[in-house]
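Have a look at this one before I ask anything.
Note that one protein chain of the assembly has been removed; the remaining protein chains are unaltered in position.
Here the chain labels run A, B and C in written order, and each chain numbers its own residues starting at 1.
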Amino acid sequence: MTRRSLVILVLLVAMLVTASGSFAQGGEEFVFGMILVGPHNDHGWSEAHYTAGQYVEEMIPGARMVYLESLNAADRPETTLEQVVEDMVSLEGAKLILTTSDEFEEDTLAVAAKYPDVTFINVSGDDALTGDAPSNLGNVMGAMEWGKEIAGCAAALATETGSIGYLGPLINAETRRLASSVYLGARYCYENYRGMDPADLTFTVTWIGFWFNIPGVTLDPTEQSNLFFDQGADVVISGIDTTEAVVVAGERAARGQAVWAIPYDYAGACAEAPEVCLGVPYFNWGPSYVQIVQSVMDGTWEQGWAWTAPYWEDLTDNSKTPVGWVNGEALSPEQAAQLDEFIAMLAESGTGDITADNIDDEGLSLGLWVGPLNLQDGTPLAAEGEIVPPRSVWYLEQLLEGMTGDSSAQ
Amino acid sequence: MTRESIPARRLIGIGVAVGSIAVALLLTALLIVAVNASPRDVFDKIWEGVGLAGGRLDMPRFSGVINFWIPLMLVCTGLLVTFTAGLWNIGVEGQMVMGAIFATWVAQEVSLPSVLLVPLEMAAAALGGALWGLLAGVLKTRGGVHEIFGGVALNNLANIFGIYLISGPWGNQGGQATPPFREEALLLPASSEFRVSLVALVMVGVAFVVVVMALRGTHWGLELKALGKSARSALLLGVPTQRNALLAMAICGLLAGIAGSIRVLFTYGNLRPLVSGGIGFLGVLVVLLTGTRALWAPIVAFFFAAIMVGSTRLNIALQLDQSLAGVVQGILVLVFILANGISARLRARRQAPAAEAASIPPKEAAHG
Amino acid sequence: MDELSRILGSVVANATPLVIASIGETITERVGVINLSLDGSITLAAMLSFVVAYSTGSAAAGLLAGMLAGMLIALLIVVASIELRQDQVAVGFVLTMLAADLAQFLGQNYTRRPGPTFPTVPVPLLAEVPFLGNFLFNHNILIYFSFLLLFATWYVMYRTRWGLALRAVGERPATAFARGTNVNRTRYLYAALGGALVGLAGASYSLAIKAGWANPPVMRGDGWIALAIVIFGGWHPVRVAFGAYLFAGLRILASTIQQTTDFPLVLVNAVPWVLMILTLLMVSSGAVDWLMRFTPRRLRWVVRLLALFGVRGQEETAASRTPGRLRRVLRNFLRSDPPGALGSTFSRE
Partner (left out) sequence: MSVEVRNIHKRFGPVHANNAISLHFEDGRIYGILGENGAGKSTLMKILSGFYLADSGQILVDGRAVSVASPEGAIRAGIGMLQQDPLDVGPFTVLENFIYGQPGAVRPDWDGARAQFVDLAGRLGFTISPNTLIEDLSIAQRQQLEIIRLLAFGVRLLILDEPTTGISAEQKTILFEALKRLAREDGLTVLFVSHKLEDVLELCDEVAVLRLGRLVGQAHLPVTTNALVAMMFGQELAPASRSDVVLGDSMLEVRELSLTSERVTIQGCNLSVRAGEVIGLAGLDGSGQELLTRAIVGLRRPAAGQVCVGGQDLTGKHYREYLAARVCFGAAGRLEEGLVSGLTLTEHFALVDPEQGAWIDWERARRIASEQIAHYNIYGRPESPIETLSGGNQQRVLMALMAAAPRLLVLEHPTRGLDVESSRWIWEQILARRAEGTAVVFTSADLDEIVTYSDRILVFYAGQISEVPDARRTTVDELGHLIGGQRLTKESVA
């Protein structure tokens, strides 16, 4: 017998010895599973979902979250969504599974069909809109377009150089419409509050290649943020899941430069450099999740697709609003006042949640998405005064005219 | 040379094995305690995640281990070839990705009945992986770029290309994966209980047996062995060294490509970013642990797969980061390598007076 | 001009960890030890530096922790090589994987938190110089240290007795032994020093250049690039540093290209790796001759120019035509042969 064979033998024995098959089952609890694409403490997209899950546990007695983080081919090559669902349902007793990424859209569709007794919610997907989804699968997405317009406005109020950088992730319809919403907000406020010619506003989008930094594969967001500032931008707005832009701005401000940043996704994202943060548009999934969990517990849940509008009364009321905006420390009182004015204006045009039932109705608004607007190549998108239909915004094909940056990956 | 008695040798063997594993387990336990968790819980949950808790086999869960073992084992099989030839093919990750990309291309573009389509996809994947492996080989033999560096660069290039395809030409709205393949383009599980592709399983078995027999029994296998031990001498003894090095890289790439195709045709049903997921690197660790004793590769690979699959359970039940699996594996291999050195040293000391040399001939340096 | 100066300043900053790590590895390899674990070591050092700095509130303490981690990993490789006669590449590879996983595991509760960093310290007067100010003199202390390190390494290596011993041990250990240098002790010493510098490179990420700790770690992949730069730089500290700056510069150049042209994103991201392969091709012997054969006669000066950074092929470089002292200096600068005893072990008989 060789040494190597012994290693294996002892391994076997070790596993046998440590094995013990006891696992407890809870009593009166309602278990919901949450599957995250990134780490639960990423200060971005995934953490926003994770905190919402904790919020549900707090609001609904007996609700217990089980979660799995970093489910993607790179971090968990050994695990598929189906295995996780199987695990959560059979070992933990989950009745509801939240798959919180676009990446899980197809898998959720397939797995939902195999577990008809479990309710599935896929965040940011559109299967319930297109009608592909089985009846136990619904979608939800916050109308971040509003938050991005506010972010753009805040950037325009602060900029001294008239140059704004937008750190884009990869290029698709969602990222195009979000980047464009920022641009619309910035253009509006640059003209109406700063009294400048919007044609003088430089708005540059650089795509790093993915939602977050994959070293060696994407461009490095830290280097990109530095490059924006070096090239003369004084505000960098993050469209990616993580907080590099605000960290870089903080570091530069410490060197005495007048620069700012706006992160994304998570209400606490300013924390890494609050002194340069103009504010953050964030997702607040808590209220939606509470409502979903409650309705599943009650047996009143119905399938749906929802693009949820902000709670305009108070964008920081985390018990109500699905999409929020919180002012940053770097915003001066005067700028804050102007921003409040801008938000009030948006609130007026706000028309509530967009759902599978009403998406093609006339007059539904996403704020500044009003003509005249051209796509980047000059193709008209909407004529003077015409509201861009929400469906066209959801599936936006190009960036808007006036923005610098690529509209497609090719 | 004085010869040791067989019992003494066996005793040392036992010492090394038990010692390595004990030390590795101890170190791992310390690390677990360092992040405020209980080692016992960790092992319990891993066991549970693998589907072996409670004294009975949970087949669906256990299938997860087999499903991870299959691509890992294909990669290990390929790496046996390159390691025998003395090549550090850590480009095996990229070769998997290229295989996945080629398979995806066929799955998306070709419309055929399943019995023809799936083999075609796999053939394309094998071709893709082999070409990518060959490229690293050509860079080494013709361009003097050491395969470690060529491999690292080509891994990243393959991933970048994959992400480009996913977010660009082959993307759907999300940009996180390609649209799912049609049913007939997929490898299917054997049953709802035993969720393993029999085709893939048979393939691994055949590939492993063929490769091991070829390495042990054929003249080509002997040539590779000579090449791996001394490229220069092998050349002078008439071994076509360049051709064999390229062939070894191509074969490893071919198997890695098939492993990649299993990832997209079975595991996921579409192409995803970084689809190789470190399986190639894990394969390198397995082969480092088993050395040339090829027959142990399937077993070690199985344990590595079990640790990986079990680690998912750790995150759900104990909120521990999945990197623990990699830590356990890394420590085990490291401790084992060191223990080997220690036992060789002890042996050398015991026969010191006559020891002409316990010295290992210097291996080829990483920089060519 | 101001913009260029700022961008170059960022290039210098971005290159700093690469400069420190690749000089560290140059020192290690110059005594004949390959520390292949750079990619993992840097990551682990970055994590430990951050966590220690975060917990103690002292960036300096973090820095020391990072250096210690890098040093211990390097020492492990040397022990495995010298005492246990195990293959340096194998041990290095395992450590690459292990250190990276360890960093992720131990750092799992410390991601994306603000922590202490090394502040920017403009050099009095010099920071005000129009172009050079932003370029070279408005940085944090680690960047100035990298300048110092570069000069000091060169000076020690080529101008002192220590340097003679260092180079001799990696080139021909038998000679070093005969001249009274303790070969193994020298290897321990400089491998530890090189490892500490690799750790410092990791710390310079998490405490300065890309402040903080995140998952996936931002520095993943750079260790491999640093290893390639050592080869590209022909094991000469000045050339190695030059390679690191060149690399960082081209990376920035690539992303500015995205903003200005229709260059596909995928190709921009591919630049570092294509660059890595091309540079390694360039320095490998034979590649120059091979290129020459396929280059039209009129364009051969280009290849010759490239070869200046490469090996002396059959087509001799300028060095052979330059007489005397200049020739010697040039030739020492341009030689691309790895240290003669790289990766081997030395025993007395």
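Everything below uses one rule, namely that contacts are C-beta pairs under 8 Å (C-beta built on N, C-alpha and C of every residue); 3 or more make two chains touch, one makes a residue touch a chain.
The structure displayed is predicted, hence computed values, not measured ones.
Undergrad: For the chain omitted from this view, which of the shown chains does it touch?
TA: B, C
Undergrad: Consider the whole complex, including the chain that is not shown, and state which of B:29, B:235 or B:348 touches that chain.
TA: B:235
Undergrad: Spell out the interface residues on chain C facing the chain that's missing from view.
TA: Chain C touches the missing chain through residues 159-162, 164-165, 167-168, 171-172, 174-175, 177-181, 312, 314, 324-325, 328, 331-332, 335, 337, 340, 348-349.
Undergrad: Which chain B residues touch the hidden chain?
TA: Residues touching the hidden chain, for chain B, are 1, 217-223, 225-226, 229-230, 232-240, 354, 356, 361.
Keep in mind that, in the parts below, only the chains that are shown with their structure count from here on.
Undergrad: So which chain is the furthest away from chain C, centre to centre on CA atoms?
TA: A
Undergrad: So what's the Cα centroid distance for chain A and chain C, whole Å?
TA: 38
Undergrad: Between chain B and chain C, what is the separation of their C-alpha centroids in Å?
TA: It comes to 29 Å between the two C-alpha centres.
Undergrad: For chain B, give me the residues that contact two or more of the other chains.
TA: In chain B, 156, 160, 163-164, 168, 340 touch at least two other chains.
Undergrad: Give me the residue numbers in chain C that touch at least two other chains, ranges are fine.
TA: Those would be 108-109, 221, 264-266, 269, 272-273.
Undergrad: How about chain C: which of its residues touch chain A in the complex?
TA: Against chain A, chain C makes touches at 3, 6-7, 9-10, 13-14, 108-109, 111-114, 117, 119-120, 122, 138, 209-212, 214-222, 251-252, 255-256, 258-259, 262, 264-266, 268-269, 272-273.
Undergrad: In the complex, go through chain A and note every residue touching chain B.
TA: Going by the criterion above, the answer is residues 1-11, 14-15, 18-23, 66-70, 72-80, 83-84, 86-88, 91-92, 101-103, 105-107, 110, 124-126, 170-175, 209-211, 214, 216-218, 395, 408-410.
Undergrad: Residues of chain C touching chain B in their complex?
TA: 29, 34, 36, 80, 83-95, 97-98, 100-102, 104-106, 108-109, 221, 224, 227-228, 231, 264-266, 269-270, 272-274, 276-277, 280-281, 284-287, 290, 338, 342-345, 347
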